[in-house]
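Structure provided below as structure tokens; questions to follow.
Every protein chain but one is kept in place in this view of the complex.
We call the chains A and B, going by the order they appear; numbering starts again at 1 in every chain.
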Amino acid sequence: MYGNYDSGTASSPGGPHDQDAQQRFDRLIEADQRIEPRDWMPDAYRKTLIRQIAQHAHSEIIGMQPEGNWITRAPSLRRKAILIAKVQDEAGHGLYLYSATETLGIDREELLDRLHDGRQKYSSIFNYPTLNWADVGAIGWLVDGAAIMNQVPLCRCSYGPYARAMVRICKEESFHQRQGFDILHTLSHGTPGQKAMAQDAVNRYWWPSLMMFGPPDEESSHSAQSTAWGIKRFSNDELRQRFVDMTAPQAEVLGLSLPDDDLRWNAERGHYDFGAIDWDEFARVIRGDGPCNAERLRRRRQAHDDGEWVREAAQAYADKQAARQQAARQEARAS
Amino acid sequence: MTEGHDSGKRGWPLWEVFVRPRRGLAHQHVGSLHAPDAAMALRNARDVYTRRGEGVSIWVVPSSAIMANSPDEKDPFFDPAQDKVYRHPTFYDVPEGAKQL
Partner (left out) sequence: MSGVRTLPPLAAYALALGDDALILAQRLGEWVAHAPQIEEDLALANIALDLLGQARTLLSYAGEIEQAGRDEDDLAYLRDDRDFRNVQLVEIPNGDFAVTIARQLMFSAYQYELYTALLGSGDATLAGLAGKAVKEVAYHRDHAVQWVLRLGDGTDLSHARMQAGLDQVWPYTEELFDPASQLPGIAADPATLRPAWEQCVTSVLSEATLDKPEPRWRSRGGRDGLHTEHLGHLLSEMQHLHRTHPGATW
């Protein structure tokens, strides 16, 4: 999901062509075994993974902004605490994922450069603003719900460090979705003002959540390769359908409507039918023309730039301490 | 611990984190993080990897200090005697005089 859509990598092999290594790699994939950091892997596999895992990491980090937006205004101390914990988890998830990406032989600084200059992306959903408190609930219920749908299969992704990071993340993620649902349930069963707030949030977040699963299968050109490599376990449309099937009944429990007149249970198919997604909007937002794209990146870049003097100071101190210890050792030897 | 890189641009060094979740168990590798030195690495590891109270004991090791031998992970350039954990460019000491590596 955070990289489920068009990853845009070349599929032609680069790097050393080693027949045995390729065969070994293929056998591991076929046997559903894990590829580990020191295994030979096709260059394109490495590049695809770097892009996908990094974009997943970037999504977690950027995602801290729309939710962090409501920490100082949370309407109860309990909700404030839960929200801080959630955003903290997201920072942690970003770190696990950067850590997994780095095992592929790339530095976090390089990944951040690519995020900051737009070469790597993050999930389109975080380009939408959080305009009221209920949006925090909608993000938990819908966005995290969609994320879980994608993340559970990734726990069996072929690349070991990514799969293991996903297991860690999934353990922490279920609390997030439940909290979002709980916020909305409280609102929809509260005052008329609160119920209207909740409905407004769902009206704005429903369609963008469906878009999180990426373009329709027939337009997803690199999915076939990702599937063959065990990176992608289910197609975009399959996951999207599962999400709708899971979420539509939950909306009824919430007593909130979903903004889709074509949404209805189809007994023949055994699934919910739903309306057409505005793929033009999706394309626009991916391209950078969403409500918050510029702002999200600007704030991210600014945090990084503003922090440079701090990071440098820490490194300078570490170097000084190392030099002092070295000098002390030499002195001790000399005496 | 010097990596020979420009700290402002390259960022803090990478550390591997091992956590013993309960008395009686062995330390397990849980991931990595960036920190300027061991003291900060330990503290960051506590915040990142033991937020939910997991962890009686934390070890942090500079990633570049770990020697690996994983014969099952086949890499044509793998030195069977000892090698680094990842094929990470900053893990390898750049020989004197080699500039654009």
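The rule we apply is simple: a contact is a pair of C-beta atoms (placed from the backbone, for glycine too) under 8 Å apart; a residue touches a chain by one contact, two chains touch by 3 or more.
Worth saying up front: this structure is predicted, and the values here are computed from it rather than measured.
From the set A:A81, A:V253 or A:A283, the residue in touch with the chain omitted from the display is A:A81, counting the whole complex.
Only one residue from B:V19, B:L33 or B:V85 touches the chain missing from this view: B:L33. Residues of chain A in touch with the missing chain: 61, 64-65, 68, 71-81, 84-85, 87-88, 91-92, 94-95, 98, 133, 183, 186-187, 190-191, 193-194, 299, 302-303, 306-317, 320. Mapped onto chain B, contacts with the missing chain fall at residues 12, 33-36, 39-40, 43-44, 47-48, 51.
Methods note: only the chains that are shown with their structure count from here on.
Averaged Cα coordinates give chain A a centre that lies 24 Å from the centre of chain B. If you check the complex, the residues on chain A that touch chain B are 16, 18, 21, 24, 36-40, 88-89, 92, 95-96, 99-100, 102-109, 165, 168, 172, 308, 311-312, 314-319, 321-322. Considering their complex, residues 1-2, 7-12, 14, 30-34, 36-37, 40, 48, 51-52, 68, 70, 72-76, 78, 83, 85-90 of chain B touch chain A.
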